[in-house]
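A single protein chain has been omitted from the complex, and every remaining protein chain is retained in its original position.
For chain A:
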Amino acid sequence: MIAIGLEGSANKLGVGIIEHASDGQVHVLSNIRDTYITPPGQGFLPRDTAAHHRAWVIPLIKRALKEANKTREDIDVICFTKGPGMGAPLVSVAIVARTLALLWDKPIVGVNHCVGHIEMGRQITGAQNPVVLYVSGGNTQVIAYAQRRYRIFGETLDIAVGNCLDRFARIINLSNDPSPGYNIEQEAKKGKKYIELPYTVKGMDVSFSGILSQAEAVVQQGLSTPERPDENKPTAQDLCFSLQETLFAMLVETTERAMAHIGSREVLIVGGVGSNMRLQEMMGQMAEQRDGKVFATDERP
């Protein structure tokens, strides 16, 4: 069985074709993506993001079919992100999925965005029954599978961890290319001083908005820059380093708590922030102490 999947819930638009062979093997035949990138200092807004997706979705479907070496006759089912996500981008992609399904007379399946991340993560990494840390620009959840459902054990109470990182990138005017989170990661490697920031774990839940406000306040108080060095002030790199250490330690703590609760020894990190090597490293250290294992997909946009 061959499925074509359409995803456009945030600023990344993607079309993938996946084959489930009769022997149970799964093959990714193609995975074509295009990211809507805004200038430094700006986030992506629903209206412009939707316009980007409308412009690109049909060429991406054509490229996906060509790269997979498949035609409409080969496709058995059409899948699309039903939600959650930004309204206008979701609608712009869903209309194409529905039209395709009707044109080709194929069944259509609406997919939950988060479950898409988890199942892809499980498929790529081979994780069996992991605690899932789902971290992206729009979502932060600690999830485990129980009684035939993916259950949310803990989550952010305000903004997603990726949103916090992205907005901090805007504050210090980092480039959004290839992604603000990736650029924060690179700057953090050059950081030397740890700046204390609020540590706001609340049981199994986390809160990031206060941390973002505090980081912004530190920036407003003035940074040490190459043009105007000041050893009494932090650099932007120091703040990137400190922000990552604080946010990721919080995520590690809540994930560990979920592992203890359900007796799992596996952690699967999915979502855009899951690409961050420092997060994977910190989670790996925790899992190792618990005789466990961390899985992370290495797909980077």
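Rule of thumb we're sticking to: a contact is a pair of C-beta atoms (placed from the backbone, for glycine too) under 8 Å apart; a residue touches a chain by one contact, two chains touch by 3 or more; residues count from 1.
Convention: contacts and distances are computed from a predicted model.
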item	value
Absent chain [UniProt protein name; select from "Transcription factor Pcc1", "NADH dehydrogenase subunit 2", "Ubiquitin-like-conjugating enzyme ATG10" or "Trafficking protein particle complex subunit"]	"Transcription factor Pcc1"
Residue touching the undisplayed chain, where the options are A:3, A:18 or A:94	A:94
Omitted-chain contact residue, chosen from A:3, A:17 or A:61	A:61
Contact partner of the left-out chain, one of A:1, A:103 or A:262	A:103
Missing-partner contacts on chain A, residue numbers	54, 57-58, 61-62, 72, 87, 91-92, 94-96, 98-100, 102-104
